[in-house]
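For reference, the structure I am asking about is given below.
As you look at this complex, bear in mind that one protein chain is not there, while each of the others sits in place.
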Amino acid sequence: MHAHRYVELIVGLFVLAGAVVLMVMALSWTNFGASRVDGYRVIAKFDNVGGLTAKAPVKMSGLTIGRVESISMDPDTFEAVVVMQIRNEYDNIPTDTFANIYTAGLLGSQYIELSPGGSFDSLTDGDQITMTQSAFILESVISRFLFDRAQD
Amino acid sequence: MTIDTNAQDTATQPIIALEGLTFARGEHLIFDQIDLVIPKGKVTAVMGPSGTGKTTLLRLIGGQLKPQSGDVLVAGERVNRLKRKALYQLRRRMGVLFQNGALFTDLTVGENVAFPLREHTQLSEQLIEYIVLFKLEAVGLRAAKDRYPASLSGGMARRAALARAIALDPEILLYDEPFTGQDPISMGVLLRLIKELNQALGLSSMVITHDVDEAFSICDHLVVLAEGKVLASGSPEQLQAQKKQDPALAQFLDGLATGPLSNEEQADSMAAALGFSEALR
Partner (left out) sequence: MNAASLYIRRIGRVVINAAVHAGAMTIFALRLIAVAWVPFTRPRDLAQQIYAAGVLSLVIILVAGGFVGLVLGLQGYTILSSFNATESLGVMVALSLVRELGPVVTALLFAGRAGSSITAEIALMKTTEQLSALEMMAVDPIRRVMAPRLLASIIAVPILAAMFSFVGILGGYFIGVVVLEVDAASYWGQIAQQMDAFDDVMAGMIKAVAFGAVIALIAVFEGHYAEPTAKGMAQATTQTVVISSLAVLALDFVLTAVMFGT
């Protein structure tokens, strides 16, 4: 019956290893738990969010300081309303900060980059960033370029 | 067909009885309303030419197959009507020795014999160990306890399977062609075992075989099946007597090549098969 012990041990290790691997892939390598960032909410409105999605990072000076929580549409102005969650420790972002939508790489996903302004007041929970720059839409640039060329 | 009551004493009740049993597989009619009786406490042989459905009979008795009509009675219970649980209860009272032993190949001989004990009893491991040793001793295989079935000879495998079949001390033992392919010595051992076990353990044994000499040597009661019906039933002496009047029985018992029993499927005559017209024959 010693063979049984060996088999059971190996199977136990097998199942355990499987569980560990699964945990690592699901919890550590993904964006799991990212939405449970302790942070305060800030809103920004854009004409065009391009390919920005929820859970996209919010960066400043290249550091990820928060995440996009949700994107919706303002029913009156038809602007896109982006709700961001910014980590509590970054509590001195000036109120005249710019929010831009940049793309990581050419085919990469889009994220929000905050360029700090100079105001002495800081953003707090529920504030809105008013200075925004929409996403770079390749098609618009190309069509504008062609339009300009055509005019020559 | 009426039940042949010659072999039955009034004191012995049949342990197995088939009443008006009809069984067909597809279009092939195997049993045609047969009545059969296996007396209690004796060694009974069920014989017949190959293909008469002897193994089917075993499956009908064990409840693995259901007849189209008629009843199978085992120890008074109607097997073909039993629900799963009751059927399983009944099966514990039967031991079956399959044609090639049917030992579980990934268990040792000892574990094979212990299997029904572990399944159906709550006995301690120590007690099971003892019982296994006893059963193996009864069939003369105590030394093979820790060997695997693959390493056993055919005869030893059968005896090991026999030990397993008697593990739960059944009331009935069914043997499916136990004599096929045995050398004379193993044959002798097996014959003696069947007889002695039946006596010592007070069993009723049913041996399915087509080996006439072996059957005659140890059986108290014999049944001969042919072409879906009971050809003869009785003690060896009675069958010998009946043989003189029944050419079909004589053909089977004496091993004659020709006789009333057809041993091949007759289609057209040879002449017709060759393409000649009837007139030429």
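Brief remarks on what is shown
Chains here go by letter, A and B, matching the order in which they are written, and residues are numbered from 1 within each.
Assume a residue touches a chain if its C-beta (ideal position, glycine included) is under 8 Å from a C-beta of that chain, and two chains touch if they have at least 3 such contacts.
The structure presented is a predicted model; accordingly, all values stated were derived computationally and were not measured.
The chain that is not drawn here is touched, among residues A:8, A:47 or A:74, by A:8.
Set against the missing chain, the residues B:73, B:102, B:212 or B:248 yield one that touches it, B:102. In the full complex, chain B contacts the hidden chain through residues 59, 62, 64, 87-89, 91-92, 94, 96, 98-100, 102-105, 115-116, 119-120, 161. Counting over the whole complex, chain A has residues 4, 7-8, 10-12, 14-15, 17-19, 21-22, 24-27, 29-32, 34, 55-57, 104-109 touching the chain that is not drawn.
Note that only the chains that are shown with their structure count from here on.
Between chain A and chain B, the centres computed from C-alpha atoms are 78 Å apart.
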